[in-house]
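The block that comes next holds chain A.
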Amino acid sequence: MSVFFRRASFWFLVFIAAAGLVGPRLLVSPADVVGAPFARPVWWRGDLSTSKTAEISAAGGRAALAADGFAKDDGLRAGASGLVFDWKTQPAAVFALEGEITADPARTVTVTWRTPGKDFELVRRDGREKYWLNLDARDMIFKQRLGLPLIGRGTERLFPQKGRYELAVGGAESFRLKLTLRGQKQGLLGTDQRGRDVLALLLNGIGTSLTVGVSATLAATLLGLGFGLTAGYVGGWVDALIMRAVDILLAIPTLPILMTLAGLWGKGLWQLVLILSVFSWMGTARSVRALTLTVRESPWVEGLKALGAKKSYILRRHLVPETAPIVLANVALGVPGAILAEAGLAFLGLSDPRLVSWGRMLHEAHSFGAFTEGAWWLIVPPGLGIVSLCLIFMDMGRFLEERIDPRLGGEDHAFR
Partner candidate 1 sequence: MRKNWLLRRVLASLAVLAAVLALNFVLFRVMPGDAVSTIIDPNFSPQAKERLRELYGLERPLPEQFVLYLKQMLTFRFGLSFLSRKPVWDELLSRLPGTLILMSLAMFCSAALGIWLGVKAAVKRGSWLERTVLRVGAVMSSFPGFFVQLVLLMLLAHDFPIFPLRGSLSVPAPSGAWALLADRAWHLALPVLSLTLMGFGGWALYVRNLMVRALGEDYVLMARARGLTKDRVIYGHAFRTILPPLVTILLMSLPGLVSGAVITETVFSLRGVGSFLLEALSGHDYPAAGASFYLLALITVVCNLLADVAYGLVDPRVRLEGVNR
Partner candidate 2 sequence: MLSVEGLRVRYYGQTHEAVSGVSFEVPQGAFVGLVGESGSGKTSVVMAALGLLPSGSVAAGAVTFAGQNLLALDEESLRRLRWEKIALVPQSAQNSFTPVKTIGVHIEEVLRVHLRLRGEAAKARAAALLEEAELDAVVACRYPHELSGGQKQRAAIALALACEPSLLLADEPTTALDVITQAGILGLLRRLQREKRLTVLLVTHDLPMAASVCSQLFVMKDGRLVERGAPEELLTAPRHPYTLRLVRAIL
């Protein structure tokens, strides 16, 4: 058995499980929006823009600046009249400005976005003491006001070329403004259609796949063990009944029934586990029953019965340990099936939307236009995640199967 622990696939599994456990704690919450929609991974070639934010508070001629994402040579400077910096890449994907400005009601407050090409007057207001701003270049009103094209991202016009840019505030006593410029590149694996970090989503998905995969298989195996032992050992009409049930359940098309139960009954995690286990115990039941039948006829069990051993004793102390090896192999080989089933249902949209799952990621990629954007980073990572887990479990399962086969003989019973 110790050879098992030296197997590469086992350590891959440990690594992935650890990543799934630790990763979500270290990274941002998968529900948080961290970047522009469909941002590419940060290591993508080309001079795509990265995310930068700058928060400036100015009062009484002095300004305080909190910036993120700007490099030293971007020449970011803040003053009582605003911000200034160099822009060296392609346009940002998101341009958002929010904050408040305090001013004398008699004075006109302006906020101007100065580019190497054109100047854009974002705000021109007067008559109030305090103004709240919440501007986003994706808003229609914003685009209309500035004469930007209504279709497509307005940010292209806001960043006409590389050069010096300025956010100038005029006529204000004090202000706090936060400029958020979300880049075309974000994160190690990019972002999804809402701007959520894909790496965070990926790591959170590990837990879902492993939980559903392992629990559904364990439950199915327990059911299969129970029914198989009963059918094989008790025999008679009980056996016939159970086998008839197995035949019928096997004849029902799998995906449609899973879809129906998930769609009509419930999409929650544990409901899914229940549904999956109810429709996957049949295979185990058959092999356990076959093994039970052969062992039941064997001379040493006859001997035990002659010595007066009760049925339950024989069952517990001898039959169950006999079946343990196949059961173990079945579990390892059954997990991929459960993982794939969960992923399939999630892909079809029949899983809990609040639960992060790789299948769900693929569903959203498919439904929300990842193809039009060419966002391969939304498809390849979760898909490869599913494939890896399946390959790992199948490798472990096959290894166990090979180890177990010679022991199914029954010769070593005489020496117990």
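Please note the rule applied: a contact is a pair of C-beta atoms (placed from the backbone, for glycine too) under 8 Å apart; a residue touches a chain by one contact, two chains touch by 3 or more; residues count from 1.
A word on the picks: all candidates are chains of the complex that A comes from, given by their letters.
This structure is a prediction, so every number in the text was calculated from the model and none was measured.
This complex pairs chain A in touch with one listed candidate out of 1 or 2: 1.
By the touch rule above, chain A contacts candidate 1 in their complex via residues 244, 247-248, 251-257, 259-261, 263-265, 336, 340, 343-344, 347-350, 359, 362, 365-366, 370-372, 374, 376, 379-380, 383, 386-387, 390-391, 394.
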